[in-house]
Structure formats: C-alpha cells, structure tokens
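Not every chain of the complex is shown here; the ones you see sit where they belong.
Note that the chains are named A, B and C in the order they appear, and that numbering of residues resets to 1 at the start of each chain.
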C-alpha cells in the first residue's frame, strides 16, 4: 500500500519494549537520529518488529507540531 | 518549555504555504530529509515561521506508525 | 508497505473537496458506509485520489474513541 501520510522515514529497529496493550519501538534513522513509536503489541508482532529489522516510521502531517527556540 | 513529546527534530523552514485556516510548513532536517507539518495559520504567524528560520518538529510517540516493506 | 495501523478499510473514493492546504475525501465502504478523511492536497494528488478510485482508509487504534448510547 502507498499511504497518504507525508512523512515516512526509513530506519532500523533498535529496541522493542512490550507492555500489556502497547509496545514502544525505537527506530534508528540514518545519521543516528532516533524516532520512538507507541503501537499496539499486536501490531508490533504482526509486523515482526525486532532489533535489527528494517522499518519505516510514518507520521501524518497534521500530527506534527512546530517549535522555535525561546 | 520542555515538552513530553519524545520526537523532536531540529531543522530549518524551507517553505510555508498558507490556506485560510491551516498552513503547511516544510522543514528541512540535517542530511536533506524533509518533514511536513500542518498547523493553524495563527500558530505559524505567532512563531514567525518563514523560509530560512530554524524550527523544531515535534511528534508524540503515539502518533508514529510503523511499516515494513511488503 | 505493510503498516502497523490496526484499522484498514477498503472502499472507493466517492468525493474529493479541495481547499488550499487540505482536501476532504469521502470513501464509500462496502454496505454503503462512508468514512471521511482530511489529508493534505499534495497527498491526495500524489495518490491520484478521484471519484471511483479504490482506496483504503487507515486509522491508528489510539485515534479511535468509543461511545455508548446515553
């Protein structure tokens, strides 16, 4: 599927921390930048997310805020 | 303010496209990666967002989805 | 790409209404149910969304609220 979300960043799974309902997944992007996602455990397992596995972080443009230094 | 959102990426505003209620802002991150945000026009103006200005993209971890290549 | 979002509903685009920054897209699902999405115009055009075209509505589980009759 090609998806409407404007922001898609390819990386590699660095860490998966499982709770009861949700899992926190840390993705390492090129250049060492990290992006953190909270998804359901079922999603994390269905996608086979595990350290070392390639994955893509997807963020809808309306979910991005902007800040400026004070 | 220091904010809870886990994902914060520093960059430079590349483009601002204004609608009536919302504005689309493209931020260029180090390495040439772009991130797109849709914020209200009032926010864009209050922060003085304009091409060349430094800004930070902020994304809550629960708003990040993950994908894997099919 | 296979995506983590738990809710994926296949349908057909019924209507696209374009603003300056965002577009409202109505999808008709099997059984006549409709689902409405607001995406950026650039996304709508990049995906070629137009009446009659098949498309999939994708919703992250953390973005679904629940209600009960009062």
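As a convention for this text, a contact is a pair of C-beta atoms (placed from the backbone, for glycine too) under 8 Å apart; a residue touches a chain by one contact, two chains touch by 3 or more.
What you are looking at is a predicted structure, and each value in this text was computed from that prediction instead of being measured.
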Request  = Given the 3 placed subunits, let me have the overall number of copies in this structure's complex.
outcome  = 6
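To be clear about the criterion, only the chains that are shown with their structure count from here on.
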Ask   = How many Å are there between the centre of chain B and the centre of chain C, using C-alpha atoms for each centre?
value = 22
Remark   = Chain-centre distance (mean CA atoms) for chain A and chain C, in whole Å, is 21
Inquiry  = Quick check: how many Å separate the C-alpha centres of chain A and chain B?
reply    = 16
Message = Two-or-more-chain contact residues of chain A, please, as numbers and ranges.
response = 1, 3, 5-6, 37-39, 43-44, 47, 56, 58, 60-62
Remark   = The residues of chain A that touch chain C in their complex are 1-6, 37-40, 42-44, 46-47, 56, 58, 60-62
Ask   = Which part of chain B faces chain C closely enough to touch in the complex?
value = 17-20, 22-24, 36, 38, 62-63, 65-70
Residue ranges of chain C touching chain B (in the complex, touch as defined) = 1-5, 19-22, 40, 42, 60, 62
